[in-house]
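With one protein chain withheld, the remaining protein chains of the complex are depicted in position.
So that you can tell them apart, the chains are marked A and B in the order they are listed, and the count of residues begins at 1 in each.
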Amino acid sequence: MSPRFARRLGIASTGLVAAVLCAPVAITIAGAFARSEWYGRRSEGAPVQGAAALFSYVIEIWGRNLLRSAEIVAVVVPCALLLGVPAAYAFRRRPFPGSRGLEAAAVAPLAIPGIALAVSLIQTAGGLPRFALLAAGHLVYTVPLVIRTVGNALEGYDPHLEAAARTLGAGPFAILRRLVLPLLGPALVLSALLVFAVSWGEFNVSFLLATPLVQTYPAALYLTYTTNSFPVAAAATLVFLLPVVPAVAAIQGLGGEEFHRGPQA
Amino acid sequence: MRTQRRRTHRGPGSWTGLLLALPLVIFLAALVAWPLSHLVAAAAAPAGAGALRSVLAAGRYRTALVNSLVLSLAAAAAAVLLSLLPAWVLARERFVGRQLLRAAIAVPLTFSGVLVGFLMVVLLGRIGAAAELLRWATGSDALSGAAYTAAGLFLAYLYFEVPRAVLTLEAAFRRYPAELDAAARTLGAAAVERLLRVRLPLLAPALRASLALTFSASMGSFGVALILARRFTVAPLEIYTELTGFLDDAVAGALCLLLALATLATNQILARSAPR
Partner (left out) sequence: MRVELDEVAFAYGGGEDVVAGVSFAMADGGITVVIGPSGSGKSTLVALVAGLLEPAAGRILFAGRDIARVPPERRGVGVVFQSYALFPHLSVHDNISFGLTTGAFGLTTEVSGLTTRRLRPPRQEREARVRELADLLGLGPLLGRRPGELSGGERQRVALARALAPRPALLLLDEPLAALDASLRRQLRAELAALLSRLGTTVLYVTHDQEEAMMLADHLVVLDRGRVVEAGAPLALYRRPSHPFVASFLGEANLLAVSTPPGGRGSAPVLCLAEEAGAGSGAAAPASGGWLLIRPEDLVVVADDTGTPAVVLEVRGLGAFDRVVLRLADGTELDAHLPAGTAPAPGATLRIAARRIHLLPRLG
């Protein structure tokens, strides 16, 4: 087998994997825009006619869930950064006795099934407001991503830069404002995007922790998959995907480290 | 590197470090350590011990746990095998459309389980696209409803695991020094020998880490089973049923504990000596 042929075969099979992964998404998107008869006999038809009407129907029935997801994301993204960034900085630049163990402990929850954590949270902290509980559940699975991403970025730059800044007369706040934050800029943006992508798609923890009446959008997807017709389900899926695709593109553009940890399925 | 960093930053920095990490310590203690230790404590109490015994005894619960374990291991192994070539190509080859392929493989990472389950129904449900295609081509109904079988669940697991495996392996493959291959070649090693004696031993930690990651993802997978598991059950689904249907907190707690322990233990075995 010539190297050139092997190379083409490799690229072709990678393309095949990507195509298989995208096929059901493409069919779903097509389904949102096709007339209900197109899909065949089970579909009882969209309750309204036309794509514009279909989407406004989706917003009408799941608008509250969209809003809830937006609220969660708006709280979780800054909180995850506030918890994760100083800790990552401490682990890499100001290590203290036990900081290695703490870092491992902070990342360990990624391997714990979300449903197990949700159950244990209900059993112990069930008295908290549900929204706070929900945000806490999301934070457990997003803070590790921030710690990892910012930690990797910190390893990527010379630890003596801060010493250099100090010899040039910079105090701690000047170092933070003029050195650390600008250098970590891309990592902070990447962290925020990762937290957003994970939190936006999170289902396992949210489904159990949220009150049944006000659920996040992925939970609405579950309801729509089990109760609505295919075009409605497809349109709802498309609404879910709309912010995800640009976020993924941006994450890829920034290198996409730690992205493979995604939300639990 | 590490020792040097420690030497230069030890001392007065320690307190600053602890202070910076304090919010995280409180957060982890209150929302991870305490709830999880409660699971253990509850299982040790008389009611919990009884629940634990009933879960471990032969029956639906144990079957669900074993199903989860077997399915997750099989799907993780298959996903890593399938991902080897795409990950190598994305890491090592430069071609037009590479970024697009990478993005296309990465997008499913953000899909929650219910969405993956739905996509499986779209392909392999009773009137799924692939099922209909087969019916149109051969008249066979073999794929109709395949999404709801154990095989359908396995494929769904593959669907969300392959992207994870591709991205972890790609990162490892990119770090792999290609000159080692070159060195082995000049020393007379043919392709098979290079693979077995240089590449595999050097990439083994990355392969194990990738297996551990995909395995954990499958073990916790709840949304997929919620949509697809009709003739088949897995542990997360049983936990949900106990909580909402039978309202048996003790059994749910015991199941959670066993699921978490099984995941963490297998994860440890797989990722042993894996870098980070």
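Here, a contact is a pair of C-beta atoms (placed from the backbone, for glycine too) under 8 Å apart; a residue touches a chain by one contact, two chains touch by 3 or more.
Computed from a predicted model, the values in this text were never measured in an experiment.
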Where does the absent chain touch, in terms of which shown chains it meets? B
Which one, B:30, B:183 or B:269, makes contact with the chain that was left out? B:183
Name, in rising order, the residues on chain B that touch the hidden chain in the full complex. 177, 179-180, 182-193, 197-198, 201-202
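The criterion applied here is as follows: only the chains that are shown with their structure count from here on.
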For chain A and chain B, what's the span in angstrom between their mean Cα positions? 16
What residues on chain A touch chain B, complex-wise? 7, 10-11, 13-15, 17-19, 21-25, 27-28, 31, 39-42, 82-84, 86-87, 89-97, 99, 102, 105-106, 108-117, 119-121, 123-125, 136, 139-140, 143, 147, 159, 163, 197-198, 200-204, 207-208, 218, 221-222, 225-226, 233, 237, 240, 244-245, 247-249, 251-252, 256-257, 259-265
Give every residue of chain B touching chain A within the complex, in rising order. 5-6, 8-10, 13-21, 23-25, 27-28, 30-36, 38-39, 42, 82-83, 85-86, 88-90, 93, 95, 99, 101-123, 126-127, 129, 132, 157, 159-160, 162-168, 171, 212-213, 216-224, 226-227, 236, 239-240, 243, 249, 252-253, 256-257, 259-260, 263-264, 267
